[in-house]
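Take a look at the structure below.
Only one protein chain is missing; all other protein chains are in place.
Order of writing sets the labels: A, B and C. Residues in every chain begin at 1.
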Amino acid sequence: MKLEVLYFAWVRERIGCARETIETDAQTVNALVDELSAREERYALAFSDLSALRVAVDQDLSEFDAPLTDAREVAFFPPMTGG
Amino acid sequence: MKLEVLYFAWVRERIGCARETIETDAQTVNALVDELSAREERYALAFSDLSALRVAVDQDLSEFDAPLTDAREVAFFPPMTGG
Amino acid sequence: MVQIRVQSEPFDYGTECARFCADRQDVGAVVTFCGVVRDDTGDLAHMEIEHYPGMTERALGKIAEEAARRWALLDCLIIHRYGALEPGARIMMVATASAHRADAFAAADFLMDYLKSRAPFWKKETRAQGAQWVAAKNSDEAALARW
Partner (left out) sequence: MVQIRVQSEPFDYGTECARFCADRQDVGAVVTFCGVVRDDTGDLAHMEIEHYPGMTERALGKIAEEAARRWALLDCLIIHRYGALEPGARIMMVATASAHRADAFAAADFLMDYLKSRAPFWKKETRAQGAQWVAAKNSDEAALARW
């Protein structure tokens, strides 16, 4: 399947792009993280401490073990600091 | 001693004046209340339920058993409803 | 730092908010509260607010000082009107400024709770069937226990 993957704040800076389209068969967010981390060092670095990251699946905050069935958009970012 | 006695809201309406100067030897607020109540029916009526009243001595909220030593101004009024 | 105004004239809530939040680089959070004459029943002609000149300013000053003692406030404003007010009119406002939102929120909430039942104001509502003094609510007295 095709996934839009988005990165924000320092995750975006570390990975070096704001969004990309990924062709993947990952069934969960964790599987996607593993796949990307295996692909290149910059991903492995960005994903090295998942406790410092948050993930949204189709623009809803999710857990890393969330399924990606029918997902179109996954976003990775640090804890939010609005307000 | 001479005391300025003030009345607000429905206490003012029931007693029929906003302020008056009273010549009294009352040692406490309670004694002043008793003295006024004995004087005329309208005071007795206004002071009939002290739990529905508040008192300020020299512009500080006080208790009814507060002493009046050196007091210059005593005010009676219902519970406040500002804001 | 503490500003208190007790007045019969209307005040402009928007202008006061803008002025209160004027450029200061140590303020991170501003909270304002505005109390409005509410017409529950649709037949309120007007509300009359009586107060105790002298004690009012003194009581509001003590409440504001207590707030400034409890929380890290950089600014604090209280405006309260007296006299006759129409439905929809702004009765009063408080504003608090702090480095952090928790202090600004808590202080404004505290100011309102104390102002409600410790500052010498009394409201009288005039409706079609006559005028009546607004009764204090038990919940207003109970709210003080929070602090």
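Keep in mind that, in the parts below, a contact is a pair of C-beta atoms (placed from the backbone, for glycine too) under 8 Å apart; a residue touches a chain by one contact, two chains touch by 3 or more.
Quick caveat: nothing in here was measured; it's all calculated off a predicted structure.
Taking the complete complex into account, the chain left out of view touches A, C. For chain C, the residues touching the absent chain in the complete assembly are 12-19, 21, 23-40, 42, 44, 87-88, 90, 99, 101-102, 104-105, 108-109, 112, 143.
Contact between chain A and the absent chain runs through residues 6, 8-10, 12, 56, 59-61, 75, 77-83.
Rule of thumb we're sticking to: only the chains that are shown with their structure count from here on.
Here the chain at the heart of the structure, going by C-alpha means, is C. Centroid to centroid, with C-alpha atoms defining each point, chain A and chain C lie 48 Å apart. Note on chain placement: the centre of chain B and the centre of chain C lie 26 Å apart, centres being C-alpha means. The geometric centre of chain A is 72 Å away from that of chain B, both derived from CA atoms. Touching two or more other chains at once is no residue of chain A. Annotation for chain C: no residues touch two or more other chains.
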